[in-house]
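Only one protein chain is missing from this complex, and each of the others stays in its spot.
== subunit A ==
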Amino acid sequence: MPISFDDLINPGLHPEYEPAPIFSDDTSFIDVVKPEDIKSSTLTIDETRQPVVMVDNLHVKYQVFSSGKAVGTAGARRLLQPKMRGVRTVHALKGVSFVAYENESIGIIGSNGSGKSTLLRAITGLTPPASGAVYARSRPSLLGVGAALIPDLSGDKNITLGGLALGYNRQEVETMRDEITKFAELEEFIDLPMRTYSSGMAARLKFAIAASKQHDILIVDEALAVGDAKFRKRSEAKIREIRENAGTVFLVSHSMNSIKETCNRCIWIEKGVQKMDGDPDTVIKAYQQHKK
């Protein structure tokens, strides 16, 4: 039977069009496996050395609203339906396990979006794991303080604020103040509001405050060496110094040279899966082979 044009456009003849959900409806991240529910250990621990960080079968999932369209009907639906549509679950880490020992420098490599930053955040406890857990001797700290500072205040006040945010008391901040100012090379500008600083000057101040802290377990992200060539050299030296004083260091970098230079162990993560763990030279060689 030939279909007339009127039939084609008659809404009564057609079921209402509802697009299939593109993204997974998996909301299983809500059923977080509690660490005490995990019965058996999958880790092998070298008893002769002192473990500092244990990462046990770590899964991290993000819940992402997948498009900006979710406001209208989908928004109302989201209220009514327990199962959320238009919500995509990104499985960022799929079972990472390792034990870090004292005096180890661990480089973490992998291509963009492979989960390196997620792993760092999970180790510091800033991103809660969907299952598995991270155990550590003391709370690992990220080298960074920028978020605690207020651009409208002077550099001097920001040193106080940043130092207190890092957990110092007021006296300790006072003793560090001159050193921080000098390291940041901001002696003449320290009384000006931070928003009047150039981006390089602000970055220097942030770095100088953050680098004043001694860490037991330290996590260093790659883009930390900041400023002009001269300051970059000094900040790299400072990072090296901090690294030497810290008990255990995690270093995320895209620069294979700096990993080779400073790490005695390397973990390669690809698409959330732990590909390799071992001697830096071997792991980096395998990683570079994979990228070709």
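Going forward, contacts are C-beta pairs under 8 Å (C-beta built on N, C-alpha and C of every residue); 3 or more make two chains touch, one makes a residue touch a chain; residues count from 1.
Simple rule for what comes next: contacts and distances are computed from a predicted model.
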{"item": "Chain not displayed: protein name in its UniProt record (\"Transport permease protein\", \"Biopolymer transporter ExbD\", \"DNA-binding response regulator\" or \"NADH dehydrogenase\")", "value": "\"Transport permease protein\""}
{"item": "Touching residue (missing chain; options A:K94, A:K157 or A:R177)", "value": "A:K157"}
{"item": "Subunit A residues that touch the omitted chain in the full complex", "value": "35-36, 38-43, 45, 50-54, 56, 62-64, 121, 123-128, 133-137, 139-142, 144-148, 150, 152-153, 157, 160-161, 164-167, 169-170"}
